[in-house]
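Reviewing the structure listed below.
Missing here: one protein chain of the complex. Every other protein chain is in place.
Coming up: chain A.
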Amino acid sequence: MHELLLFASVPAHQHHELLQQLAGLTAMQPRHRVERRLVFKAHRQPGLTNTRVGASQDLQGAELQRLNKMLNGGMFYTQVVGPVAQAEFGAKPASSGGAADVYMSGMEDKLSTPAYCYEDQSWKLEFRDIPEAGTRSAVTARLMASAALPKGDITIPMNAWGYSFVTEYVVEGDVFVLNDIVIFLHRVLLYPSGAQESHGPRRQLPAYRELSPLERTGSYVLQAAITVQDGGNQEMMKTASQHLFGLREQLKSAVRLEQADRLSLDTRAK
């Protein structure tokens, strides 16, 4: 699948107004979304890259070629995304076993603040390639793939696949849908730096107000995205970018949607 994107920077004071405008444009209420994002880095597992190099006369089977490419190709950073509810921040961790039930049934107000349970956290793997270079159209296009992952502690399977945990952050924002375009007005929040945990994803979430925006001014990013099933189909890609340009034209008086800098979206691991 391919993804076509346009971005715009939205200053904090314009955020509310833009929310209203987008709600009017898309004729829907914003869907608030808070996501944990874990960044993983691929590393070469020793002993797996022992395929023959050179000897071009030695024709390799298509399968083998593909495998080689996958193993020796570029290494990428990938993200693991888990949706969370805002109420889950700062909640006490759910204790396991029957004791919790007794405790819960006794306390009515406990029900209103759901505890965050890391074991039940669902995850999605999001792979994004570096945007295509030298595209003539003025949109950012990149290869993408998403896959559902098992619930709970994700580091073990990820480590097994050759990924190591790097860092994590939180994305908070609102989603709108306009026909094929998904509009995501969001900003990145960082965990409080004081209590640095051990090397791995957090098992408990700090209070929501303790998170600080990455951008000190509190500004947001507006991202308009279309996914295309077949990136090789030029006609579809063209249609998709036409749709994005249409949106850019409609939002012209509010924000300036533009292509992102290619190298700033580089996901390759060096």
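Note that in this section a contact is a pair of C-beta atoms (placed from the backbone, for glycine too) under 8 Å apart; a residue touches a chain by one contact, two chains touch by 3 or more; residues count from 1.
Definition applied: contacts and distances are computed from a predicted model.
Its record in UniProt calls the unshown chain "Mediator of RNA polymerase II transcription subunit 17", which is the match among "Adenylyltransferase and sulfurtransferase uba4", "Mediator of RNA polymerase II transcription subunit 17", "Ras-related protein Rab-22A" or "Vacuolar fusion protein MON1 homolog".
Residue in contact with the omitted chain (choice from A:175, A:221 or A:269): A:175. Only one of the listed residues, A:122, A:155 or A:227, touches the absent chain: A:227. With the whole complex as reference, residues 1, 27-29, 31, 175, 177, 179-180, 182, 226-230, 233, 236, 239-240 of chain A touch the missing chain.
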